[in-house]
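Left out: one protein chain. Kept in place: all the others.
Chain lettering (A, B and C) follows the sequence in which the chains are written, and residue indices restart at 1 in each chain.
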Amino acid sequence: MSQSSSQMNFAEAIIDALCVAMDNDPKVSIIGRGISGHGAEAGADKRLAPYGDRVLDPPTSEAAVAMLSLGASMSGLRMFHHFGSGVFAFEAWNQVVNEAANARYMSGGRLKSPVTYCMFHGLRNGGGPQHSASLHGGYAHNPGLEVVMPATPADAKGLVLTSLYSDNATVMLVHPTLLALRADVPGGDYRVPFGKAAVHKQGKDVTIVAISRQVTEALKAADMLAKDGISAEVVDPRTLVPLDEAGLLASVAKTGRVVVADEGPNFGSASEIAAVIAEKGFKSLKAPIMRVNRPHTPVPFSPDMEAFMTPDAEKIAAAARRTLAA
Amino acid sequence: MSQSSSQMNFAEAIIDALCVAMDNDPKVSIIGRGISGHGAEAGADKRLAPYGDRVLDPPTSEAAVAMLSLGASMSGLRMFHHFGSGVFAFEAWNQVVNEAANARYMSGGRLKSPVTYCMFHGLRNGGGPQHSASLHGGYAHNPGLEVVMPATPADAKGLVLTSLYSDNATVMLVHPTLLALRADVPGGDYRVPFGKAAVHKQGKDVTIVAISRQVTEALKAADMLAKDGISAEVVDPRTLVPLDEAGLLASVAKTGRVVVADEGPNFGSASEIAAVIAEKGFKSLKAPIMRVNRPHTPVPFSPDMEAFMTPDAEKIAAAARRTLAA
Amino acid sequence: MNKQERLALFECMLRIRRFEEDVIRLAMAHEYVGRQHLYIGAEGAGAGACLALNKDDIAHTTHRNHGYLVARGSDRMAMFAEVLGREGGTNKGRGGPWHICDPDVGFHSTSAMVGGSIALAVGTAYGLMKQGSKAISVAHFGDGTLDEGIGYEALNLASLFKLPVLFMCENNAKPGQRPSSMLAAKHLSHVPAALDIPTAAVDGRDVEAVHEAAKAAVAHVRAGKGPFFLQADLERWPGSHQVHAAFPTGVTDISMAWEPGKIEGKHADWIKTYDPILLQAKTLLGDKTATQDELLAIDKRVTEDTARAREAAEKSPFPKAEDAAKQFA
Partner (left out) sequence: MNKQERLALFECMLRIRRFEEDVIRLAMAHEYVGRQHLYIGAEGAGAGACLALNKDDIAHTTHRNHGYLVARGSDRMAMFAEVLGREGGTNKGRGGPWHICDPDVGFHSTSAMVGGSIALAVGTAYGLMKQGSKAISVAHFGDGTLDEGIGYEALNLASLFKLPVLFMCENNAKPGQRPSSMLAAKHLSHVPAALDIPTAAVDGRDVEAVHEAAKAAVAHVRAGKGPFFLQADLERWPGSHQVHAAFPTGVTDISMAWEPGKIEGKHADWIKTYDPILLQAKTLLGDKTATQDELLAIDKRVTEDTARAREAAEKSPFPKAEDAAKQFA
């Protein structure tokens, strides 16, 4: 049973969404463990215990297990599949981007593939070179998948539920450092529409487009900038595919200046957002489009080096000042 | 033995490079088959026969075989690894983007990983939803890999040799429709430097940045435009990582207008190139940056539909006209 | 098996053969895109297995999929249309010949990735089990699937969770020619056996033997005893990987079953020894289950039906090119 609107953390919001779905629909089934991560929030998983074998803990066979979820979704279940660290989903890359992504389209629309692949992504303090990858750009690059990235507990709940009821394969990426974030979350079967950006803060001087954890950093940056009388607007696309181009362009039309904040490397989401604006919002641009994302090397383990790689409020604010100076 | 400069097709140029390397260096070893594809050019592979077991035909186990090449490269061999269709390399995604990409950096530079992963990419006539993927954007998105995309027989030879002698893992993507392309190719140990764009045609009105097969289409487009008195410059980065930003920006500084032609979907190479120019070349821009790439859906089998998805000279020329009208 | 069952197997194999022959004709007549993966020569395995299934059992296949769909009664006009990329195709022309999908006759996604169909079938089995269905899941795949780690993982999942799935493996690996699998196992079945899955092997040329073995395997799976691995050994048809449309073994003439003198050409030995249709024709005549005229009559009907379907498909329209960019919501 789901609570009515109440404070909960990001991890609890995801679990709440799953409980709502499983209570409302016997076809909803879960694959995976550690959905709430391994930190203090891990306890949220306990709410799933009563659902017994509707939650399956699979072997370490990412590729076949991803296909198990896809096949099961074609046969009528609505699957929520959690990979744990996103890097483990690299082992099922073909299964997600070449099988799940194509399944519905390839069948001429005759098959449905209501599977949601969820995972943790990004720089997480000490992940080192093999456990710090950003995967969202890579998934968004492969057509056929819907790609969603909640930045708040409410969006986490609403995007889980919308994903579960989409008949296309969806990939949801969760930043582990967000799991403890607390905020108000609507009760019941709350859905967040795909392709609708959220404006977290209105502003007029510069648009900061931010994704996932960078939304929190962008809001901090906006506060810093406010102190210097700079009014920043913070926009979160929430879903990369479909991408709310109109929403982003509307903000740019207002400010004429853009900073894109994303943890991912080049050739990814920040690139796409900048490219869309450079093509469709060019007329309103007053200054270069700045990207704040990770340098293009593997992620070192050494803590200061990792911090150097990680976008944050200071870096975003500095970029905003550069566009205003330009 | 390699011939002195002579006409050969793209497939022959790749094989010529491999023969040169194997003749000069006993540590060069090959994994794979069908390096020249399955069309009329396939015969080029015959030149490899005399090298016997220095060319290994592996089982259909992409993941482990990719690691075999990586491990062998760490132990002193220089490996050229051909996956066949790039989509098969999706099965080895973790092994290339999370193992090979990190190997050298992660070791603090103590290990070398001179492995070149080669594959066919892109829309190839009838590949259908599962055999038409563009992979270059995805590889370029994962830091640690060098990503190279020859558009001419000479570059194919030169980039194979430079890749083989790089101590980092390199991914080379070959468009199967280029294999029959004939041109002059330098003899011997010819190397093409990474990070150096090639200007295939000088022009002053608009810069067309094109990759792989789109270089051929861009040159056709330039001819069409010339008929209307429009002078287009055609620039080919040749390597996506490292990317010759200076080279691209120099051309934009001259023309002020840009069309980026790439077969890949959004969130990829065309996005990155547009983003770099929108940030670092903004001052010289006179018009929106146009991208010509595939619509963001899976690739249908039906021939006219596939043609609709595929960038070509007409689409590039039309985009150039739009930027000039803007 | 009674006469009716045995003739049904014969007719089913012929349907497949005549369908694939018409695919070759299409490839000759139209500028055909894509590579052909034809089912000719494997009809004994496909017909024998498919006729052991119920209508609601769900199968996943590889890119060499035509045979199974024909066997279970998919509309051949829609299949031909798909091969040609037409709007009237099973997949509206989006999938093409490697991905024919027809849920109405129990076929979900067909994957062109080696290792794809087996893992999807395991997922379908999981879905059927969770929904309390009596239907079972079937994976049709070749020996190459056991080269892929995902094939091994899928077998393990099925065994671990006792899933209702029949693993129908067509083994045409052959030392000498480059085999479609390179497995160090002395026998393919050692892999499923190591994962505690019961196995059986049968001569894939003998459609009646395959059918009996498949019925037993299906009974095991349907009884809730978990997965079963059935291996049909085959000799690869000389044209099984052809890039250009051709009839390396000619258009099948079933009278060769009683006039072996007609068999000639460089592949005569394959036709004599391995064509499952001629082999069953011989047995049916041998034990007087059918006369030459009965067999010829079946062939005439099948050939004409198939040709009609092909011609209708050739006349059918292509999808609108710009619809390519439309997702199915």
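FYI, a residue touches a chain if its C-beta (ideal position, glycine included) is under 8 Å from a C-beta of that chain, and two chains touch if they have at least 3 such contacts.
Keep in mind it's a predicted model, so treat the numbers as computed, not measured.
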*Could you tell me which of the visible chains the hidden chain touches?*
A, B, C
*Thinking of the whole complex, not just what is shown, which of C:L9, C:V191 or C:L230 touches the missing chain?*
C:V191
*asked:* I'm checking contacts with the chain that's been left out. Which of B:G39, B:G71 or B:G187 qualifies?
replied: B:G71
*Can you work out which residue in A:S107, A:Q130 or A:T207 touches the chain that's missing from view?*
A:Q130
*Name every residue on chain C in touch with the hidden partner chain.*
147-153, 155-156, 159-160, 182-186, 190-191, 193-197
*Name every residue on chain A in touch with the hidden partner chain.*
38, 57-64, 87-88, 91, 125-131, 295-309
*Which chain B residues touch the hidden chain?*
27, 29, 54, 56, 58-59, 61, 63-65, 67-77, 94-95, 98-99, 103-111, 144, 167-168
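Everything that follows uses one rule, which is that only the chains that are shown with their structure count from here on.
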*Chain pair with the most contact pairs?*
A-B
*asked:* What's the distance between the Cα centroids of chain B and chain C, rounded to whole Å?
replied: 37
*asked:* Based only on mean CA positions, could you tell me how far chain A sits from chain C in angstrom?
replied: 42
_Multi-chain contact sites of chain C, meaning residues that touch two or more partners_ = 91, 93-95, 99, 111, 113, 115, 149-150, 327
*Residues of chain B that touch two or more other chains: which are they?*
63, 87, 91, 128-130, 295-298, 300
